[in-house]
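Supplied in structure tokens, the structure appears directly below.
The complex appears here minus one protein chain, its other protein chains still in place.
We just call them A and B in the order they show up, numbering each chain from 1.
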Amino acid sequence: MRAAPWVTLVPGARTVALGWLALLGALALLAPVLPLPYPPAQPDLAHISLPPFAAGSTHWLGTDPQGRDVLAELVFGTRTALGLSVAAAVLASAAGALLGGAAGFWRNRLRLPLVSGVGLLGGLWWALALPGAGAGLVVAVAGLAGSGWAPARRPPRLPVPLDAVVLGATALLGAVPRLVLVVVLAGSVALGPAGLLGVLVLTSWAGPARLVRAEMLRVGVQPFVAAARALGLPPGRVWWRHALPAACAPLRTAFPLGLAGLLGLESTLSFLGMGLPPEVPSWGRLLNTARLEPTAWWLVAGPGGLLLLTMLALQALSRPASAHK
Amino acid sequence: MKLPLLTGLCAGLLVACSGHRANVADNVRIRWDADPETLDPLRQPTKASSEAENLLHLSLLQVDYAKSSYSPGLADSLPRIRLVGDSLTLLTYRLRKAATWDNGQPVLATDVAFTLKLMQAPGLPNESIRTQYNFIRELRADPNDARRFTLVCQGQASDFAHTSGDFFILPEAALDARGTLRRYRLADLIGRSASAAPDTVLAALARRYAAAAPGRRPERLPGCGPYRLVSWEKDHHLRFQRKPQWWADSLKPLPAVLQARPSQIDFLIIPNEASAVLALRRGDVDLYPDVPAREFNRLRQSDKARQTLAFYTTLSHNVVTAGFNTRRPALADRRTRQALALLFDVPSLLAATQQGLGQRTVGIISPNTRCNYADSLPPLAFAPGRAVALLQQAGWRQKAATPTARWTRQGPSGTVQQLALQVRYRAEETAFETIGLQFRAAAAQLGIAVELRPTEASSLKATLQQGDFDLYIKAVQGNPYIFNFTSILHSQGVGEANLTGFGTPASDRLVEAVALAYSPTVRSRLLRKLQVLMREEMPMVPLFFENNRIVANRRLRNLCPSSMRPGYAAAAITWGPQATLQ
Partner (left out) sequence: MASLVFLLSRWAPLSDENLGLANATELGNGALANAQARDLARQAARQRLGVAEPLFYFSRRAPMPGGDPVPWQWNGRRNQYHRWLGALLRGDWGTSFRDGQPVRVRLGAALACTLPLTGAAAALALGLALALALALARRPWWRRPALVLLAGLQALPLFVLATGLLLALANPDALDWLPTYAQAAEGEGFFALVPYLVLPLACLVLSALPELALQLTAALAQELGAGYATTARAKGLATKQVLQRHALRNALVPLLPLVADLLPALVAGAVVVEIVFSLPGMGHLLADAATTRDYPVLVGGVLLVGAARLFSLVLADAGARWLDARVA
């Protein structure tokens, strides 16, 4: 089998990629003890927008328009990049693959036992404290208990339009500008790290989901899936073991590319005052300061280069091992 | 395969190279960063809209940019002031004889009366202007002179003489030809409650106003100003043309505020600053106000740019201020506030955020107004060491001997107070963020935890009014002739514009006295006293005044660079001879 195209950049691409990611991980872990000349998030007001390697200065990589040391921001930004952006990209891809894969596999033909459906509705009724909430609770308990017992007896089933729901949700997310999201969330307090991760995943799972769904439409009719079905395997197993791994192929390219988008989104949120607090360094924020100083190439080169290398490394690693010859 | 793109590029280049559009005649092209949104004379939501409406309409008094003061516009002189008792002010104006509307009809006191009522009538977009001018309770027309009238103002304040003449006068004939509004009394309209029974006449007026839509079609409500709107491409371009015959042309001598020289004024909307600078350099734009400090200095240092551009700076009346939430127990005593104020490194901040284009200040009065500025006070120093001493005097103690240990103190009734601050400022404001980061770094050295909370612009004001902050950083806009600080410093303003929540009986009395002082010497004595008091109590820390920075084509003359918004007089501009270009 031939390798996917652009990963054979270097013969030992995989090793190099692993090495790069390990280096980043080490940087992130060791950042506080590294002998950096300047701490992060501390403006050196006497040196604003200093180019790198300026004579007589220990700002080796220069400073940004607010006087922060670029080197310190880059090193400490690694923590944010790995902890937030990469994590969000992984989670978003996983969520997208599961939802998109399920939607593409079952389309609108999935059925849920009626009793559990009613139980869920009852639970919702109770949670919203609508009139007669107690009755809702009873229905919920009864319904959920019933669904535990029901599958053996083929009860009446409720069709679940899974495909339509997933498609609708992706359409909704795609159509709502991020700024509206900000409008809605702006009144609330600044997001914690977990909340921020949640927002990032919430806004970015739709892309992978659509990709996987489209691929699943194709994979679902391939001979090997049909064969697995014909063997009488349960649909869930066919989906998980056979169809889904094949349908995730487009994600290999999309995942590293999505990282760049996530970094951008994270810095946009920070820019609007609802992302990371300004004292937390991040590559995205550093890239963003280039807005103030369009001629300061070093503000783009540093984080942009790191981002590019990370994307290439992830790309090399995301290739299936079987592709190696 | 790349052929189409290449061909497109080449074709584009060919056309572009021939397309440098030189300026013709005496037109002026000015850069704006945003659309004015509306040209409704009853409201000016943006800087751009007030600038544009100043070309279309005139008010009784107009801002004279060269002198930074009000001069008579439609009125023939400044008003005559008469105080009645201790709660009424009478201001008598007379309109210029020559002043006419475009159709030749004279501008009369009835038009002023109509405008005042329009500003208070229900159902019109006048909510903002309504509260601003509701101190004018009545217009008494002179029975012998249709151009003379007296405004009866409730209360007494030195600024009434200016503010009472600062609204656009609108033609009664265009909106209310039958004079239906004449039978309403101004005071009744002001006092009209929201739940009052609907009134057919007022509703008809509101309908007529909405149908005329002067916000979008200003030509339907013509003013007596020198220009008219010719074209308006939303978010892109506005063009104003000089009226060929305008009433003030016949005035001899022509007052400075009634000059209108360019035959055409274009406003180009270029949101991005880098693009605007390039447009200016290429000659697509003649005047660029509010240039970012960094770009301003870079252009000023470029030899090539200096050949075609001229640079103007004036000290504005915007003061960048940090304010404490004095309602918080930890910040309620002035020693703590004084200590924290010593953690701002103002000279460095001024150099870093404004490139040195600004001026340090001791108070909220501009250092430019020499007579009022308290020059006896020294500017604030950056002195973390003294801050520690002051904190200890205020009862704060560090838990451990290390310099970065946390500070606590015993509050009343056995509570323990922590010294930790939450700083709020407008998100997207990098200058404020730099100030916040500097303050945070200085405070961290002393062991004071500071959390920066950039807040989205539209929710910032509400957040501050609710008191959900310890320290805010914002620019406060002022002007050189109104000294009424009741709204931001008086304890009556708490919960509204007085964000710090500060106000003692002594400071309240002083603020009231300043607002009432008519004599300049008394006022300047009181203002100095107020600055000393504010420095002592330190509810807010005025850091520095910003500069207005304007870059314009070298050949532009008579810009009248001014400390007042927008910082120049567009209508007064002329072009110098071509020869000076080289």
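By definition in this document, a residue touches a chain if its C-beta (ideal position, glycine included) is under 8 Å from a C-beta of that chain, and two chains touch if they have at least 3 such contacts.
Everything numeric in this text was worked out from a predicted model, so none of it was measured.
Q: Which candidate, B:L91, B:A174, B:A248 or B:I269, sits in contact with the chain we can't see?
A: Of the candidates B:L91, B:A174, B:A248 or B:I269, B:I269 is in touch with the missing chain.
Q: Can you say which of B:A75, B:A374 or B:L499 touches the chain missing from this structure?
A: Considering all chains, including the one not shown, the answer is B:L499.
Q: Pick from B:A177, B:L278, B:A405 or B:A506: which residue touches the chain that isn't shown?
A: Touches the omitted chain: B:L278.
Q: Identify the residue among B:S87, B:T131, B:S250 or B:Q410 that touches the chain left out of the display.
A: B:T131
Q: May I ask you to list the residues on subunit A that touch the chain which is not drawn?
A: Looking at subunit A, the ones touching the missing chain are residues 1-6, 9, 129-131, 167-168, 170-172, 174-177, 179-180, 182-184, 186-187, 207, 210-211, 213-215, 217-218, 220-221, 249-250, 252-254, 256-257, 260, 264, 287-288, 290-291, 294-295, 300, 304, 307-308, 311-312, 315.
Q: Touching residues of subunit B against the unshown chain: what are they?
A: Within subunit B, the residues touching the omitted chain are 1-2, 4-5, 8-9, 11-13, 15-17, 19, 21, 34-35, 37-38, 40, 43, 45, 122-123, 125, 127-132, 134-135, 155, 157, 159, 163, 193-194, 213, 215-216, 233-237, 268-272, 274-275, 278-279, 281-282, 284-285, 302, 304, 317, 319, 364, 457-459, 461-462, 474, 476-479, 482-488, 490, 492-493, 496-497, 499, 515.
Heads up, the rule we're going with is that only the chains that are shown with their structure count from here on.
Q: Distance-wise, how many Å sit between the C-alpha centres of subunit A and subunit B, to the nearest whole number?
A: 44
Q: Would you pull the subunit A residues touching subunit B in the complex into a rising list?
A: Residues 41-43, 45-46, 48-49, 65-68, 182, 186-187, 190, 271-274, 277-279, 289, 292-294.
Q: Quick check: in the complex, which residue numbers of subunit B touch subunit A?
A: That would be residues 274, 292, 294, 345, 348-349, 351-352, 426-428, 430, 433-434, 436-438, 440-441, 451-456, 458-459 of subunit B.
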